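Every protein chain except one is present and positioned as in the full complex.
Note that the chains are named A, B and C in the order they appear, and that numbering of residues resets to 1 at the start of each chain.
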Amino acid sequence: MNIGFVGLGAMGQAMAHRLIAAGHDLHVWNRTRSKADALVAQGAHLARTPAELASRVEIVFSMLFDDATTEAVTFGEDGIAQGMTDTGLHICCSTLSLAQARRLRDGHDARGQAYISANVLGRPPAAADGTLYIIAAGKPERIARAEPVLDCLGQTLFRVGEDPVQANLVKLSLNFMIYTTIEQMAEIFTLNEKFGTDPAKVFEIMTNSFYTAPVHRNYGGLMVKHDYDHPGAPVTLGLKDIEMFLGAGGEQGVPLPFASIMRDRLIASVGAGDAERDFVVLQERIRQESGLAPR
Amino acid sequence: MNIGFVGLGAMGQAMAHRLIAAGHDLHVWNRTRSKADALVAQGAHLARTPAELASRVEIVFSMLFDDATTEAVTFGEDGIAQGMTDTGLHICCSTLSLAQARRLRDGHDARGQAYISANVLGRPPAAADGTLYIIAAGKPERIARAEPVLDCLGQTLFRVGEDPVQANLVKLSLNFMIYTTIEQMAEIFTLNEKFGTDPAKVFEIMTNSFYTAPVHRNYGGLMVKHDYDHPGAPVTLGLKDIEMFLGAGGEQGVPLPFASIMRDRLIASVGAGDAERDFVVLQERIRQESGLAPR
Amino acid sequence: MNIGFVGLGAMGQAMAHRLIAAGHDLHVWNRTRSKADALVAQGAHLARTPAELASRVEIVFSMLFDDATTEAVTFGEDGIAQGMTDTGLHICCSTLSLAQARRLRDGHDARGQAYISANVLGRPPAAADGTLYIIAAGKPERIARAEPVLDCLGQTLFRVGEDPVQANLVKLSLNFMIYTTIEQMAEIFTLNEKFGTDPAKVFEIMTNSFYTAPVHRNYGGLMVKHDYDHPGAPVTLGLKDIEMFLGAGGEQGVPLPFASIMRDRLIASVGAGDAERDFVVLQERIRQESGLAPR
Partner (left out) sequence: MNIGFVGLGAMGQAMAHRLIAAGHDLHVWNRTRSKADALVAQGAHLARTPAELASRVEIVFSMLFDDATTEAVTFGEDGIAQGMTDTGLHICCSTLSLAQARRLRDGHDARGQAYISANVLGRPPAAADGTLYIIAAGKPERIARAEPVLDCLGQTLFRVGEDPVQANLVKLSLNFMIYTTIEQMAEIFTLNEKFGTDPAKVFEIMTNSFYTAPVHRNYGGLMVKHDYDHPGAPVTLGLKDIEMFLGAGGEQGVPLPFASIMRDRLIASVGAGDAERDFVVLQERIRQESGLAPR
């Protein structure tokens, strides 16, 4: 199938490679052109604009950094919407605010264009393996059209509902799970450390009893090693996620006290000069405010 | 081996049955005597007092409701400490405050008596199966003495350290994980519910991706069914646990903001008349303050 | 002096009347034209657009509802900036986000136009009396030019600094004081009420000992009477203020836990259907979550 991919960050590139490997005819575009080099070397076609790309393919994936970039690349000059054919489908994988997710949905609707949201869980290696989890929302027939391609990218395809924005909210929710799980463990690890028990021992007990989920193992493992400097994702990204989750709560009338605490932890991490470190560094806030020496 | 068991609530009874089934010669005592009937029918010996029980056995287990009961049954008149032989060992399994855990340790020390803490994770059916997780702390040679018996009760024996109180703090920490995981999911479920997405769908995605731990499955499962009335454990127990965890933070100089929020949720649950319902009912606080109809 | 006034809500009208009473030649504009009627009857000149108004006067005051309105009326088509003369001065009195306050400052700077911020404390009757408190920031010579007119509006003129945005942050800070003082008193009143002590008695003790400020007397007085329906200002306004204060904390790297709690209280008040009631109604959140009957 002719497929387009817009936004070639670490995750986008891994997904794009997977699509080429599966035999699809891939067209790519990225603002910083050099990020497309490896894909072009593997046979991908480089488009000059998102619009050009969209005009050549049946499905356009986008995986962009934030609300503003997504808006510009979709509806701006030479954007995806300008090039989409009558039979095209835009699948947006970006983590977005509800407001932006609605603008995407409504903007495509107004143009009579097909659009679904397909948020992904997992890191780039899982994308390369095709073992992502995919959370899709939108009109069922559109998801059905995308299904063969999505199945190549992910091990499981969850369908959340007919409104594309529903997938965006689930994605924000699952990211919130990450930050709050770090805080849970940070409170526990710090308290036990001050009491004289090695957090690594507590982590071992947790992950060998009832706290065995990947979210526990992955982030807890980084925390007990104080591994703050090989960031998967930085504090600033965490803060963006939490602000979007709080924004969703605000618009829906749901007070979210855990999210407010995470916002404060992440802001204090910026204040402490840790903005670009992996967001597990937020455990330093509680360690240090408890009088433990910085790690 | 001659083993004593003091405190025959649901968990104590299940553990005691397991010890009989394993062929031990079991001596039992409970304040409410009728709770010993089934065990006596299986061959357990009923002691008239904890002291009498302790005088007959090599190891005394206690599994009592709270600090005050543990103190009274251990060091009060006709208590365990009055009957323990020179070679006896007291293994306390109760969830205690750090202050009470220290009083047990120091009280036995002052009397030249052997004592360890062995907190357990799991519900009564796991005790009956011998599949508990056991978190032990105390002098290594004492844990070694207890090991064959502990291995009969649990699938894994974790050793936390030489100070028995360390096990008590790990136990409080893991209980804190439960309450805060409920709050995480309550914030997510409520926000998605208000947005029009069935929480059961979100729960399905969570527990089939990165949020697969028993703590997610067990409590999340009750939450999406609004199953508040077959309590494993009531709000009042949760409040006691959280107060003890906060007390530990207070004495160790560790601010625990998530724990403070849980305390408020549980207090508000008491205020709402839900004191004796299963503590997962705390999700009603956020549901109702978001304007959703009570379930 | 020829003075312009844009934005004739309750506060704007009261300030405008005061300026006419002081003998100034007043030009007025408001989107809803009828709000200018009373002023025109007193001799004010009605302008067709903000630009026209600005072209006729030495000083333009604006007192508009929010960021978006302020931006549009200042820099939009036929906006203030289009009409301002070389010697004109724009004095903005609106409560704004820091981001919008910067846009005003920078937009006028880029056009070579003079601008200061002059936020006011007090309600319309104080404006009518000329007993507002005025918090001004901007270039000292510009404040000096405005001083005779500001002195007619307020009993005290505070100068915060040379950057107009500083006044906006002080204004947001003082509004934050209001909401958090309500929460302080709500926690106290509710706890004493549940204990059987009339909150009015506690209020009497507070306001006759060390808690005697207008902020205590005014809001506490409404709270003990449960007077939620003669709104000075609704919950939605409070939420807007708190979001802007949190936004300032976010950009400056300052975690603001009290502000986060207020945000949750106000969101829950929206959820409870109290969006348009006076924001002192937020005390109902704590009353009701403590099991007291709604008032």
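Keep in mind that, in the parts below, a residue touches a chain if its C-beta (ideal position, glycine included) is under 8 Å from a C-beta of that chain, and two chains touch if they have at least 3 such contacts.
From a predicted model like this one, the values you see are computed outputs, not experimental measurements.
**Q** Among C:8, C:64, C:116 or C:169, exactly one should touch the missing chain; which is it?
**A** Only one of C:8, C:64, C:116 or C:169 touches the chain omitted from view, namely C:169.
**Q** Can you list where chain C touches the absent chain?
**A** Residues 121, 133, 135, 156, 158, 160-161, 163, 165-166, 169-170, 173-174, 176-177, 180-181, 183-184, 187-188, 190-192, 194-197, 201-202, 204-206, 208-216, 218, 245, 248-249, 252-259, 261, 286, 289-291 of chain C touch the chain that is not shown.
**Q** Touching the absent chain: which residues on chain B qualify?
**A** Per the touch rule, chain B residues meeting the hidden chain are 239, 243, 249-250, 253-257, 260-261, 263-265, 267-268, 270-271.
**Q** What does the interface between chain A and the hidden chain look like in terms of residue numbers?
**A** Contacting residues on chain A, toward the hidden partner: 257, 268, 271-273, 285, 289-291.
We adopt the following convention: only the chains that are shown with their structure count from here on.
**Q** So chain A and chain C: same face meeting same face, with over half the numbers shared, or different?
**A** Over half of the interface numbering overlaps between copies: same.
**Q** Could you tell me which chain lies farthest from chain C when each chain's centre is the average position of its Cα atoms?
**A** It is B whose centre lies farthest from that of chain C.
**Q** Quick one: report the Å distance separating chain B from chain C, using the average Cα coordinate of each chain.
**A** Here the centre of chain C sits 53 Å away from the centre of chain B.
**Q** If you average the Cα atoms of chain A and of chain B to get two centres, how far apart are those centres in Å?
**A** It comes to 38 Å between the two C-alpha centres.
**Q** In whole angstrom, what separates the CA-based centres of chain A and chain C?
**A** Distance between chain centres, rounded to whole Å: 39 Å.
**Q** Touching at least two other chains at once: which residues of chain A meet that condition?
**A** In chain A, 249, 253-257, 261 touch at least two other chains.
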